[in-house]
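Just one protein chain is left out here, and the rest sit where they should.
Take a look at chain A:
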Amino acid sequence: MERAAIPPISSVAVCGGTHGNELTGVYIVREMQKQKLEKVGSVSITPVLTNPKALDVGRRYTEMDLNRCFTDALLSSPITESTPYELRRAQELNAQLGPKGSAEAVDLLIDLHNTTANMGLCLIFYSIDWITLHIYKYLQNKMSSIPVRAIQVAVPASDAYSLESVGKHGFAIEVGPQPNGVLRADIFNMVKEAVELTLAWLQEFNSGHTFEGSTVEAYTLVKSVDYPRDPAGKITAAIHQDLQDNDFKLLRSGDPIFLTFSGETLKYEGEDLYPFFVNECAYYEKKIAFHLAQKKTYTFPSISVKKD
């Protein structure tokens, strides 16, 4: 592959509290704000608490999930009296950090999340972006305290619904397992390290360093599986112990996935796939017990900063 020249990354938004009960990002951003962190070398930093109302009440959201509000359609919908708080907030954030798809948008947007699933540290992104893949590889090499993986959500930009799609480059850092409303020191320390490493990589990139191309494995979402439910819609089983906490362990036909309350084991039928977001609290209402992904290998070129 030919070496790619990419414009410098001069502005970074570090976002936390997009879900008000996912506390690592909240405290990382609060610390940055307390330290009045505005610039690290060549990179200007904007720390943002994105959903203050949800944070105040310790909930994921107040009226609708903020992290589903960033499609082109929702961002351009007219605001009326009945517009939910989170949709207004999304449009405010789009004005502050975007507009999405424009030249004014922040160069890189990092959105910090937690999950109750045992996913370690995951970078989640929409498009195959050389910057994101290089940062992913860099974090994987440098971080030994936690598995680092990547998940690609293959959706066109206009349909991209989450906050990181607002930046020219963007990814979410999703770390678990951590319960809602809990702040674990080990998780905090790891996310802090990941953010610092990312900023360090950006320094090196901006100063002209060439990063060698390579390959990485990432997971792409294929489909989701819901809980078995009764006619009234109530779940009738829990995730089976063999699947619980085994995110990213290959699932094959015949493997147990649910244990019903009456003691029956339900098994997976289908192609070999990798489960993730296994037993994520917020997904019960979205009718998702777990997602299933394929593993793909991506090759990316050497990159260096484009000099004018």
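Convention: a residue touches a chain if its C-beta (ideal position, glycine included) is under 8 Å from a C-beta of that chain, and two chains touch if they have at least 3 such contacts; residues count from 1.
Everything below uses one rule, namely that contacts and distances are computed from a predicted model.
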Choices "Aspartoacylase", "GPI-anchor transamidase component GPAA1", "ATP synthase subunit epsilon, mitochondrial" or "3-methyl-2-oxobutanoate dehydrogenase (2-methylpropanoyl-transferring)" - which one is the UniProt name of the chain not shown: "Aspartoacylase"
Of A:142, A:184, A:249 or A:295, the residue in touch with the unshown chain: A:184
Option touching the unshown chain, where A:39, A:234 or A:307 are the choices: A:234
Option from A:90, A:146, A:259 or A:305 whose C-beta touches the chain left out: A:259
Hidden partner interface residues of chain A, rising order: 27, 30-31, 58-59, 116, 177-186, 188-189, 192, 234-235, 238-241, 244, 259, 261, 279, 281-282, 284
